[in-house]
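Mind looking over this structure? Questions follow.
Just one protein chain is left out here, and the rest sit where they should.
Letters are used for the chains, namely A and B, taken in the order the chains are written, and counting of residues starts over at 1 for each.
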Amino acid sequence: MDSDDIPEIPARPDERDGPRVGVDEWVANVEDRREERAGIAGLARRVDDVVPSWARLAAFGAVAASLPLWMDRGDLFAYGIFTLIYVLLGLGLNVVVGYAGLLDLGYVALFGFGAYFYALLSSEHYGIHWPSWVTFPVVVLSTALLGLVLGVPSRRLLGDYLAIVTLFFGQAFVVFVNAANPTVRGQGLTGGPNGIADIDANDLFGYELTTRRQQYWFILGVVLLVLTGLHFLSESRTGRAWRALREDPLAAEAMSIPVNRLKLMAFAFGAGIAGLTGCMFAAVLTAVTSGNFALPILITIYAVVILGGIGSLTGVVIGAIVINVSFQFLAPENPQDNARILFYAVVVLLLVIGIRPWWRLGAVLAGVLALGVVAHTVAEAVSPSWTAGAVVEGGRLSGVVSDWVIIPAGHDRFAPAAYIGLIVAILALTRIRGWWRTGLLIPTVYLSAIVWETSFVEQPAVARWILFGALLVFLMTVRPQGLLGTPRVEIV
Amino acid sequence: MGLPLAFNVELFTQLLVNGITLGSLYALIALGYSLVYGILKLLNFAHGDVYMIGAFAGYAALSLLGGPLSPNIALAPLIILMFLAAMIASGLLGVVIERFAYRPLRDAPRIAPLISALGVSFFLQNSALLLFGAQFRSYDSFVLGSKNPEFFEPGPLTDPLFVVKNVNIQLIQVIVLSTTVGLMVALTLLVAKTQLGKAMRATSYDREAAAMMGIDTDRVIASTFFIGSLLAGAAGVMFGLLFSQVFHFMGFLAGLKGFTAAVVGGIGSIPGAMLGGLLVGLAEAFAGGYLGGRWSDLTVFGILILVLLVRPSGLLGTPAIKKV
Partner (left out) sequence: MAEKQPLFELREVTKSFGGLRVTDGLSLHVEAGEIASLIGPNGAGKTTVFNLVTGLYRPDSGQILFEGRSVVGLAPHKITQLGIARTFQTLRLFLNMTVKENVMAAAYGHTSSTVFEAIFRLPRARREEREIAALAEEKLAFFGQRLAGYRHDQQAYNLSYANRRRLEIARAMATNPKLLLLDEPAAGMNPAETHELTELIGRLRTDGGYTVLVIEHDMHVVEGISDRVIALDHGVKIAEGTFEQVATNDRVIEAYLGLQRSA
């Protein structure tokens, strides 16, 4: 592989630099290993290998615990608490998908069940106000039971079917909570589209956790405990059996491993964690609606697990941090300026990581800047309305951007055309090699800036979902093992 | 719950008609799932969203030709063009999706193309949201083709073509049903009689062996996606004509039900998809009519679970035997 070239997306999986059956990888891959050790990703991998797990846990715990000391309440809620929630959900899903290899697309419904059940037991809805030391075990155990029930079909269904059944279950939950909303004891059980509000805070044996800081530290404690427990579980005979089951269920069964029982255990475990997270989530938000537990959230949890690397605990933590932080940056409440800076920073970062020799990187960046200036000038000369569109929500970059990016005044037709053009360009990039690719990269980057300014910035919530979807496809086709996972060998 | 005390023939017939019409849509979507699963053993999650894009493509064609309230051409060519636009757009989209999101994952572990499909589905849904906005777009099929659309005078589409047991059967329903039957007949002939059909069948039995026999499996797979997506696009336009509203989220639920239809009938089986579609459509209509609208979706889900637990290979599918 030409190391000067932009890393190629392999046309066929067998061209990919992955592990090969029967080849002593250690010997054969000396050169590749040296190259992989270089660079930022390599550094991350080296750290992951060398630092022992307890040290990593301690470091993470220490850094995370310090967050409330310098973050304000709003940020702590969005960036701190929500990240931890996603860490937990990712860990739970990781047990089902990563350890046991079962594709559960209804996981978010278990989370929802836990949250709603907690809400029913600790809110004004029915006037029941059980203390947390009662509700937590009750909710966790019932959610685990529900997960068990959900897993029962898995004994007869192959992977794809299980995915669909669980997806249906997830959808059925939303429909049930929203529309069915059966009347129990005089009112709708689940509150319909409005959900349940006025939920009690979690309490630590009577001590109520009402401030963001208290809630944050409590959730952090739970996260650390779950991480520890899962680590030990993974190293135990059960963890090994799960991995064997994931590799080859038939051979595992022949080797004395009760495959069906272990699948159910995985479902139950993952569900229990989801239920636990639901309790804390409901309390922190003080209200739950079906929108909190719909498909987009499921996709987010999957993105967390896959980005970090299926099966890797550290990976889930990192995945959650990356996903949630960028997610919050693109939240509608945030000033668009932050999002804009993030966008351009990410684009530049990707180019820096992706294009190896410095001079080529420089050429591309220069080319993009030049193209923008030229295009803008030409467009303005042709017709002022072509560049008269306003840059959404000014800020530091707005001056530069408005002189550089073509934003027409009324861009109802222009924006979709630019968007589709961008997609075509990106797809074309994957098919072309060599200099043509570098050349095409320049207008593609410029197009992406146009799309950002005309479409994404105006609808950041939608933009982040689009990016998630694209991220999943990208990860699967290019790096299915995620950031910290190891490439797997599969005899198909 | 509203269970009728006496058996109401009118209601029953109306629900029957609705069910058959709805079933046609689901059958077309189910065919796409079945074709792709048969040939690649892949569940194409994004299929429902291809259907949605088809509906929007039909709408775009409608707008380009003047819009529902002031069309530039007569009704018949208008509808034909809408169908063509939707089918071609969906077909091409299906081919592109296969090429970029599934083909690199041909030999990857089973979970990879499923996740990739999820990603594509999500991407498509939200792209539609981004480009077309959250407001529902309407085909306004009520006034389509009428002489005075500005006055909201009804067009011919919703006119009763004939009446059965006091129930109106509208022109549009007849169009939907006959188009569906026509497409299915065409598909059956294609698979049974043409070279491509034979190649598709061969590839679905054993892809490697087919390749070794000189069949360009990549092209066959691409054609399969094209055909399946084309059918979904047609279904999308039908939905728009029947119910007027098209919106970015319509693919999700329709996709799930189309998938249910495919599974119930036996995934990989073409007649199974047709049968399954009919059953699901009828189930939804009757459940909606007799139990109340909010239970119709859950009934369909329930049927899926039932079938999967009792007879996973579906009604017309063949149970798979594994060789160790």
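Assume a contact is a pair of C-beta atoms (placed from the backbone, for glycine too) under 8 Å apart; a residue touches a chain by one contact, two chains touch by 3 or more.
Not measured: the values here are computed from a predicted model.
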| item | value |
| --- | --- |
| Given A:L145, A:L224, A:A244 or A:L429, the one touching the chain that is not displayed | A:A244 |
| Candidates A:G229, A:P357 or A:P384 - the one touching the absent chain | A:G229 |
| Chain not shown: contacting residue from A:V184, A:L204 or A:A254 | A:A254 |
| Selected from A:M265, A:A282, A:L447 or A:V462 as touching the chain missing from the view | A:M265 |
| Where the unshown chain meets chain A, residue by residue | 19-26, 229, 232-233, 235-241, 243-244, 247-248, 250-260, 265, 269, 486, 488-491 |
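One rule holds in what follows: only the chains that are shown with their structure count from here on.
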| item | value |
| --- | --- |
| Rounded Å distance between chain A and chain B, as computed from the means of their C-alpha atoms | 30 |
| In the complex with chain B, residue positions of chain A that touch it | 9-14, 97, 101, 103, 105, 153, 156-157, 159-161, 163-165, 167-169, 171-172, 175-176, 179-180, 250, 295-296, 299, 302, 306, 415-416, 419, 427, 430, 455-456, 459, 462-463, 465-466, 468-477, 480, 488, 490, 492 |
| Complex interface listing, chain B residues touching chain A | 41-43, 96, 100-101, 104-116, 118-127, 129-131, 252-253, 256, 259-260, 263, 294-295, 297-298, 301, 304-305, 308-309, 312, 324 |
